[in-house]
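A single protein chain has been omitted from the complex, and every remaining protein chain is retained in its original position.
Chain nomenclature is as follows: A and B, assigned in order of appearance, with residue numbering initiated at 1 for each chain independently.
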Amino acid sequence: MRRVTTPRLALALAAALAASSAAGAQPAAKPAAPRERKPEVLIEARPPPFSEGIFPCMECHKDQKDPKRRELGFHDEQQSVFDHDAEHRWCLDCHDLENRDMLRLASGALVPFTESYRLCGQCHGDKYRDWRVGVHGRRVGMWDGQKTYLLCASCHNPHSPGFKGVKEIEVDGKTTIAPTLEMLKPMARPRRPEEMRP
Amino acid sequence: MSGIVDFVRGCGRQVLVGGRTYKAWVAFLLATMAVGAVAYSRQIRLGLIATNMRDEVSWAFYIGNFTFLVGVAAAAVLLIIPAYVYHWKPIKEVAVLGELLAISALVMCLLFILVDMGRPDRLHHVLPFLGTPNWPASLLAWDALVLNLYLVVNLTLVVYLLFTTYRGRAYDKRIFIPLVLLSVPVAISTHTVTAFLYSGMAARPYWNASILAPRFIASAFCSGPAVMVILFQVLRKTNELDIKDEAIWKIAELMAYAMFLNLFLLGAELFKEYYSATEHLLYTQYLWTGIGEHRTLVPYAWFSLSCSVTAFILFLIPRTRRHYLTLNLGCLLIWAGVYIEKGMGLIIPGMTPDTLGQIYEYKPTATEWGIAAGVFGTGFLVFTLLVKIAVPILVGTFRAPARPGATAPAQPGLAAH
Partner (left out) sequence: MSERKSLSVLQGGADPLGNGPPDPARRAFMRTAAAGAAVSALASCGVSMDDFLRKHFKELSRDELAAVLAKVEKKNRDRFGRDTKVTAEGPIPGVEFGYGLDISRCVGCRRCVYACVKENNQSREHPQIHWIRVLEMDKDRGVDLAHAELYYEADAVPRPGKFYFPVQCQQCRNPPCVKVCPTQATWKEPDGIVVVDYDWCIGCRCCMSGCPYGARHFNWSDGQLPAEELNPNQHYLGNRPRPKGVVEKCTFCIQRSRNGRYPACVEICPVGARKFGNLLDPESEIRRVMDTKRVLVFKEELATHPQFYFFYAT
C-alpha cells in the first residue's frame, strides 16, 4: 500500500492555490508622475434676473440724490427682507448714489451688476478666495476640463444673503439657479429595513 | 471491487430496515427536509428578501446556526484526544461515533453557508482552478478549505474504519492513527478560522476581540459532546453496544471544565466592556440590557446564561453528573445555552447597532425557520443513517459475506499488531 506523501501533496496544493491567487493579484501600482493637466475652462452661469421692470435703475433715479438713511416708499420686495447687517448697512452702502445702475466698492470705485462678486468679496474675502478656486459653491461639468460656476447672487439673495434655499429657473431659455426665501425641504427619508418586505 | 458494491448494498439494506420508532423518526426527518425544500424554493424565487436580513443586519439566523454547528463538529476532538492520544479504552470503542457527529455537523454547516449565499450558482468562484479564491487574506476562503478538509479527513477515517471492520479485518495503524491525529489540529483549525472570520472584522467592535477564538473553542467543547452523551445512552439500550458509564461520565466532566473556561472568558469580556465603558459597550448593552426600547435579545441572553450556569453546576458535582436524569437535563441545558450564545447571541449584537449607529431588530421569518429546519433535518438524517450503518458494524451484526480463508470477525476498533 502506497504511503501518502504528505510533503509533495502540500507543495502541490500550495502551488495550485498560489497560481489561482496570482490571477487576481491586487493592483498595488500607484499612478506614476502627475499627468499633463487639461486646461480648466470656466463658464459663468447666468445670474438670476432682476425683479420685473426694475432695471435700468437710472430711469427713476436720475434726480434722486438723498443720501440719508430712511425707510423707502418703494422696493418693498428687497426692503421687507433686508437683514444684511441691517444695523450698520443700508442700500447706498452697496448701490452707488450717483449711478444706480452700478454697485460701489468701499473705495468708491464702481462695478457693474455682472461683477457683483467683487463687491461681495470685499467683506467676505475668505469666501471669495474659496469661490475663485471652486472650494465654495457649486460647480457642474468636468472635474477635468470645462465646468460651469455660479455667482454669489445665484444662491445668496443679496438683501438677505444667509443661505436658505435655491431653485432652478429659466433665463433666456437656459436653466440656471436663483436663491429662494424658503428653506429646502428634504427629500423622502430612506425606507426602514422593517418596511422592506417581499 | 465487488466487496465495495456488497458493502454499499449492505449499507443500503441497513438504513432501509428498522423498527417502528426508527421509521417514524426517519419519516419525521424527511418531512422537515421537505419543509426546508419548499421554503428554499421560495427563497430562490424571491431572493434573500424572503428572510428578514437587510443591509443593517446582513448576517443572522443562517450564519448563527452555522457558527454553532462548526463548534459541534469540532467537538469530536474531545473524544479523539482521550481515545487515541491517551489510549483510554472506554472512549476508544465509541470515538468513531464522535466522528459521525462531526460529519453530520459539517454537512449542516456547509448547507447553512449554501442557503445564506446570494448566488449559490457561483460557488465554484471560491475554489482553486475553477475560481479565484482570495489567498491568504480572506478568512472565508480559509474556512472553505478547512471545513472541507475536516469533512474529507473524517469521511476517510470513518469509511476506512467501518469498511475494514465490516470485512472482519483490523485497521492498519500506520494509516489510521496519523489521520486521526491529523483530525485534531484540523478540527481546532476549523473552529479557530471561523472565530478569526469574526474577530478580524475591525468594523464590528463586538467581534473584534482576541478573546473570541478561545471562547469559541471553550463553547465548542462544552456543547458538542452533549449529543454524544445522550446518544450513547440511547445506543446502549437499543443495541448491544457496550458503552461504559465511565466513558459517559468522563465526557460530562470534560464538558464541565470547558464550560468553566467558557464562563470565565465571558466574565473577562463583560469586565472589559463595562469597566472601560467606551462606545463599544453599546453592543454588549444591546444584548444584556437592551438599548432604549430595543430589547428583543435580552430575555434570550439571560436564559442562555442561566442554562449554561445550571448545566455547569450539574456537570461539576459528581453526584448530579452520575445521576442520569440530571446528566441528561444538563445536556439539554448546555445545548440550549450555547446554541443561543454562539448563534444569534453572537451574530446579532455584532451587527446591532449597525456601523452608522442605527438599530434594526431582527427576527427570523417563517422561510428562515423552514430552511433551518430542513438543514437540521438533513444533518440529523445523515447522522441517523451513519449510526444505523456504523453500530451494527461495531457490534458485529453487519459483516461482509463469508469468503474462503477469511479470518474470524475482529473486535471493533482494534488495530493490527
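Following the convention adopted for this analysis, a residue touches a chain if its C-beta (ideal position, glycine included) is under 8 Å from a C-beta of that chain, and two chains touch if they have at least 3 such contacts.
Computed from a predicted model, the values in this text were never measured in an experiment.
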{"item": "Touch with the omitted chain, as defined above, among B:144, B:226 or B:346", "value": "B:144"}
{"item": "Residues of chain A in contact with the chain not shown", "value": "21, 23-24, 26-27, 29-35, 37-38, 40, 130, 133-145, 147, 150, 155, 163, 165-166, 177, 182-192, 196, 198"}
{"item": "Where the missing chain touches chain B, by residue", "value": "5-6, 9-10, 13-14, 17-19, 22, 44, 46-49, 53-56, 58-59, 113, 116-126, 131-134, 137-141, 144, 197, 200-204, 279, 282, 350-351, 353-358, 392, 397-402"}
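What we mean here is this: only the chains that are shown with their structure count from here on.
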{"item": "List of chain B residues in touch with chain A within their complex", "value": "46-47, 49-50, 54-57, 128-129, 131-136, 172, 174-175, 360-361"}
{"item": "Footprint of chain B on chain A - complex, ascending", "value": "1, 3-4, 16-21, 23-24, 192-194, 196-198"}
